[in-house]
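All protein chains but one are shown in place.
Chain lettering (A, B and C) follows the sequence in which the chains are written, and residue indices restart at 1 in each chain.
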Amino acid sequence: MFRITNQPIDLQELVRFVTDPEAGAIATFIGTTRNNNEGRNVIGLDYEAYPEMAEKELGRIGDDAKKQWQICRMAIIHRLGPVQITEASVMIAVSSAHREAAFAACRFAIEQIKKAVPIWKKEVFEGGEVWIGTQTGQPLNHK
Amino acid sequence: MFRITNQPIDLQELVRFVTDPEAGAIATFIGTTRNNNEGRNVIGLDYEAYPEMAEKELGRIGDDAKKQWQICRMAIIHRLGPVQITEASVMIAVSSAHREAAFAACRFAIEQIKKAVPIWKKEVFEGGEVWIGTQTGQPLNHK
Amino acid sequence: MKIKVKFFAILRERAGTAEVTKEIKEGSTVGDLWQALQQEYPKLNVPGIRLLYAVNQNYVKPENQLSDQDEVVFIPPVSGG
Partner (left out) sequence: MKIKVKFFAILRERAGTAEVTKEIKEGSTVGDLWQALQQEYPKLNVPGIRLLYAVNQNYVKPENQLSDQDEVVFIPPVSGG
């Protein structure tokens, strides 16, 4: 299950999806909006995506993870639109027979999301707003 | 929140507990009963603890994690009694400003639980039952 | 040939539109299209920005040649998660 949504994400849905009688471990990751960033008081985040491609790239992360680790099932849901402090913007769940694979694939997924999935966040802070990553001009590699 | 329980564990309860406006990341781990182990068809697991000491040791894991990583909040709940296939025996949740600490502390917690917390599982499989770890006689270090 | 261009995030705000159809000559590359768009929408030139390029929802290099009806997106630094 790899999708984007405009609704709050339900962790139980992901965990149910990856539940598997062959699995002894489920690792999950939740990205939440935190109240500060680089010294700014953050009011909230606002996410935008290139939807068709974002879902495709999330699925590709799943495929890549399955090539690298023995995992049972994987789910990623990324939320779009405004996400308030403490709310979740992304949730990942991975099940596997043994815990090493679940942890590794879960960590891999969040790193890849931050590198390669066409989703952008605008940070709304006290005194302004900014598209994160845009000013830094960090080089990104072509895949 | 560090405790043992005879009831099914509620992941939402742990996630709510570790939710923190200073946190940008929550990592969780769920240990589940899997339908096979070392070639045996597993019917279920049955957990027993030295309860007062188990909760104390879980709390110590939390203290040790806080010394090693910058984490916001942490919760561990371990279930006792029979745990059927796909059900959870243990859940861990850790929040932190940045994801590295949450992942590391979550991983640390499950490793420590398996080493130092006085909880035992009996595996009930087709044809018998066995206290896991007992026959192997693996040496354990004094703390 | 006709190319559908979608803008997201900072580029959507700079262009003042989320989608345009652009007429461009046969054999043009993604890089050529970007040059042409910057003429038309000078604000798309964000100082220091490093873009990725997608054609029909796949990442491509700027040398990639376009075909009629392609969907092209210029991808600002992603920041999901």
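Quick note on the criterion: a contact is a pair of C-beta atoms (placed from the backbone, for glycine too) under 8 Å apart; a residue touches a chain by one contact, two chains touch by 3 or more.
Treat the numbers as computed from the prediction; the structure is a model and nothing was measured.
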Item to check | Visible chains that the absent chain touches, using the contact criterion stated earlier | outcome: B
Item to check | Hidden-chain contact residue, picked from the options B:R34, B:R73, B:R99 or B:K121 | outcome: B:K121
Item to check | Contact residue for the chain not shown (choose from B:Y47, B:W69, B:F103 or B:F125) | outcome: B:Y47
Next on the checklist: If the hidden chain were put back, which residues of subunit B would touch it?
Outcome noted: 31, 47-50, 52-54, 56, 78, 89-90, 110, 113-122, 131-140, 142-143
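In this text, only the chains that are shown with their structure count from here on.
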Item to check | Chain of greatest Cα-centre distance to subunit C | outcome: B
Next on the checklist: Counting only Cα atoms for the centres, state how far subunit A is from subunit B in Å.
Outcome noted: 24
Item to check | Centroid spacing, where centroids are CA-atom means, of subunit B and subunit C in whole angstrom | outcome: 49
Next on the checklist: At least two partner chains per residue is the criterion; list those residues in subunit B.
Outcome noted: none
Checklist entry - Hey, what residues on subunit C touch two or more of the other chains? => result none
